[in-house]
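Note that one protein chain of the assembly has been removed; the remaining protein chains are unaltered in position.
In this document, chain identifiers A, B and C correspond to the written order of the chains, with residue numbering beginning at 1 in each.
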Amino acid sequence: MIVAMQDNASTEQIVNVIERMESLGFNVHRTTGETQTILAGVGTPSHFEVTEFQVLPGVQQAYRISSPYKLAGRGFRPEGTRITFPNGVVVGGEEIVVMAGPCSVESREQIMLSAKQVAAAGGQFLRGGAYKPRSSPYSFQGMGVEGLKLMREAADEHGLLVITEVMEISQIETMLPYIDCFQVGARNMQNFNLLRELGKVRKPVLMKRGIAATIEETLLSAEYVLSGGNYDLMLCERGIRTYETATRNTMDISAIPVLKKLTHLPVFGDPSHGVGIRAFVPPMALAAVAAGADGLLMEMHPNPDKAMSDGAQSLTPEQLNELVAKLRQLAPVVDRSVAPAVQPVHV
Amino acid sequence: MIVAMQDNASTEQIVNVIERMESLGFNVHRTTGETQTILAGVGTPSHFEVTEFQVLPGVQQAYRISSPYKLAGRGFRPEGTRITFPNGVVVGGEEIVVMAGPCSVESREQIMLSAKQVAAAGGQFLRGGAYKPRSSPYSFQGMGVEGLKLMREAADEHGLLVITEVMEISQIETMLPYIDCFQVGARNMQNFNLLRELGKVRKPVLMKRGIAATIEETLLSAEYVLSGGNYDLMLCERGIRTYETATRNTMDISAIPVLKKLTHLPVFGDPSHGVGIRAFVPPMALAAVAAGADGLLMEMHPNPDKAMSDGAQSLTPEQLNELVAKLRQLAPVVDRSVAPAVQPVHV
Amino acid sequence: MIVAMQDNASTEQIVNVIERMESLGFNVHRTTGETQTILAGVGTPSHFEVTEFQVLPGVQQAYRISSPYKLAGRGFRPEGTRITFPNGVVVGGEEIVVMAGPCSVESREQIMLSAKQVAAAGGQFLRGGAYKPRSSPYSFQGMGVEGLKLMREAADEHGLLVITEVMEISQIETMLPYIDCFQVGARNMQNFNLLRELGKVRKPVLMKRGIAATIEETLLSAEYVLSGGNYDLMLCERGIRTYETATRNTMDISAIPVLKKLTHLPVFGDPSHGVGIRAFVPPMALAAVAAGADGLLMEMHPNPDKAMSDGAQSLTPEQLNELVAKLRQLAPVVDRSVAPAVQPVHV
Partner (left out) sequence: MIVAMQDNASTEQIVNVIERMESLGFNVHRTTGETQTILAGVGTPSHFEVTEFQVLPGVQQAYRISSPYKLAGRGFRPEGTRITFPNGVVVGGEEIVVMAGPCSVESREQIMLSAKQVAAAGGQFLRGGAYKPRSSPYSFQGMGVEGLKLMREAADEHGLLVITEVMEISQIETMLPYIDCFQVGARNMQNFNLLRELGKVRKPVLMKRGIAATIEETLLSAEYVLSGGNYDLMLCERGIRTYETATRNTMDISAIPVLKKLTHLPVFGDPSHGVGIRAFVPPMALAAVAAGADGLLMEMHPNPDKAMSDGAQSLTPEQLNELVAKLRQLAPVVDRSVAPAVQPVHV
């Protein structure tokens, strides 16, 4: 930490700051200029609040130097995290992974058809919501455990993996038998109790960036999962809230290369929530991969116009097909390839 | 709902939209201009997604007319909601209510002293965190149930009410015996499972606006609590996230009069989180009341420089004293008064 | 400036940074910790870009310590700037000043009536636009010099001062004979050529904060005017752009106390543009004064429903009357008073 004192800071004020820094475990070096004193604290206390120094008497500004996360930092695992799934799919390696499916599981027929279409297009994961966080209590809230069972069945028929959102600690146990990957939604990125519990689970987690979360906060939330002992974590940029209303959110494509530099965790892009309008999902999917994403999470519905939720942003099966074909062309430009189509488990 | 068709919309496209509107329960009136057709849907279906109409073929734009919340709307209770607490304090009436106390309960001594100082300054509620949502897993996470007991004891000694944050469904039962009011923090404003459970409780709830929540989303979240049957709900503006970094958040003072117009629920202001810097809390507290707030929620610590969390934004006891005195002067300007100081329960 | 080097920074990298700092005029002190080196540069070079240090090899982070503005800083004139106008009105002193009038000058009758109403309500300045910056080229663009003449006549009849917006360097000369104060609109807050020219003028300037300007950028723009030699400058918070759409902008009330601390320049609030909806202007005007504003700039129209621009946010004359009466009650709470009503010049 560095503390720059005001020009007119008294000796008493300076000493007070030094003592507080030392009490936290910092080794303090003092630089005295003609008018200003600068205090450099070296060492790494387990935790401190830089804002508290900013309001101490005589302080002009205080800066945290060390990043507040440790396990999530790139330096912890410079070669990058790779997660291997039961069917051999690897996330975080050279191959780009495609996760697709409907916003909500609506019926057996719908999810069976969705899985078929995702597999045919070349995806590796079937996504779908069984428990739905909805802004309005009057919206469709999901099929619950019945939805989980249907997803598992549909995915297995085509060799796909299952990813679905967990909203609540009590759902973790229920979900475990049916899924391959937990998804933490944007609204729960700072539900720290949930994150802590997911840190104890031995199943991979994909955590979405919150709608107003900074990149640093996203990595601090990741730290909750990692520090619990679960290192199989993926991050996902899905659009942030800005003043622009032409799109549902503003997809922060630059967060992808920034995260890839700061952390060893795989980074996905979710263009469906990023823009919220079907026609703009394919260009944004291409943009995400061009910028370095390790995979894509997208909504696709056999008949988007009849979807019970998020129909406006769901791709048609034809669009998904075309998009994956384009991704196969694009991947080599960024020295990647798209993961191969999966094979049915039970044949 | 209103749907404006594109200039070149075909009859088939128009008929398709009409059929979808009717299937939702709308009674559709069609206006045909020289080049453009406008479809007005009257009636109030329980729920629909206006975005789904926006991507239908031939549609230029679709507008929801009715507000998506019902119970939270001002029309539901035009005279406004008043909540009467055990010691006779009324929120939502003519009197402005002051809630103050430390960010976290840190020790018996600290919370006993805090309660004394809050009561002396003229506050009605003791606030304090027993369970703390912290961005970093390495920060102090609260004293838990021990903190609840200490808060109850401290509050009772001075006749104060207790408000504290609930982060998790499982904490509700634990908290019930010790508190007078649940607080839902900004990070949980869209934790819908938690809100639903709080709708079943018979204790008042103060729900903070999320850091990136629109006013409409705030009212939709309120709807989760209200529709569960708990009508003793208060809202609280505590700053939103913007590009400005001179303050911790940007306190949206205008949300106060806007909410007072849209809803019957009492509206509080939290200038501590709103600005995050002690020196700016008093002017923002005055501004909130000048703009129509029904009360204030503020952090005060016996010794802010030693606080374990949020010290930078905590008032000193002297500042709280002076502020409440100013509030007593200000309240009549907006045809209000400040609630009288409380009396000890056990004398 | 402070530069924190990365843990693994080489001697060559450190030396390179030191040399660049010294070449700018910094006297560099080096603190070597166990793993990290910190370089503190003392001294005040006339200008440097801290971002350039942030990308030098081996640098972890670089911080500017000194504020990048000088003349605008509170320290330059700790007692605060007071501006005395021809009719004796003082801005920046104990009295709160009210500027009101229509968005645009529309006709002789309209502006004469407006001036009468502003004076009757107790305002000191007549505002009104002669040159209008409009988002659409198809909107009404103002009456030009004819509008200036009408404003002067109307103001003089009631002893009011004239404030109006300057959009363009070539308008400065034209305006000088008719006005008492230039207004720089939010869209021109970073029109540096215009600001530079206004620095050479000997008439006061009120500069609005840009719709996406930080407080620091606002003060840097002020520096353009001040460094040209014009010290009669006022700032004005008029709402910033955020994700919230319930109001036209989000009025950053906290910018008022923050600016009052950082700068000696008087600070106004413009609640009309801040919220954009007539009903919310009075509570926000009260909030601005409660938070420390030195004055208010507001739109009022004799018949807002017939206004050629900004009618939705213009107060009626009755509303202005009531508001000024409330302000007279409120001002003493913050140790201020409202400036007295003006007297006609020509009687």
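Observations
Following the convention adopted for this analysis, a contact is a pair of C-beta atoms (placed from the backbone, for glycine too) under 8 Å apart; a residue touches a chain by one contact, two chains touch by 3 or more.
All values derive from a computational prediction rather than experimental measurement.
Contact with the chain that does not appear here is found for just one residue of A:Thr51, A:Gln141, A:Thr174 or A:Thr247, A:Thr247.
Set against the missing chain, the residues C:Gly33, C:Gly73, C:Pro204 or C:Gly276 yield one that touches it, C:Gly276. Within the complete assembly, B:Thr242 is the residue of B:Gln117, B:Thr242 or B:Thr263 that touches the hidden chain.
Considering the complete assembly, chain B touches the hidden chain via residues 2, 4, 27, 29, 31, 33-34, 36, 38, 40, 42-43, 60-61, 63, 65, 241-243, 245. The missing chain lies against chain C, touching residues 46-47, 49, 51-52, 54-56, 68-69, 133-140, 167-170, 187-188, 190-193, 196, 210-212, 217, 220-221, 223-224, 227, 241, 248, 276-279, 304-305, 307, 309, 311-313. Not every partner is drawn; the one left out touches chain A at residues 212, 214-216, 240, 242-247, 250-258, 261, 274-275, 279-280, 283-284, 286-292, 326, 329-330, 332-334.
Note that only the chains that are shown with their structure count from here on.
Core chain by CA centroid proximity to the global CA centroid: B.
For this pair, chain A with chain B, the centres built from the Cα atoms lie 27 Å apart. Distance from the chain B centre to the chain C centre is 31 Å, each centre being the mean of its Cα atoms.
With centres defined as mean CA coordinates, chain C is found 40 Å away from chain A. Counting only residues that touch two or more partner chains, chain B has 212, 279.
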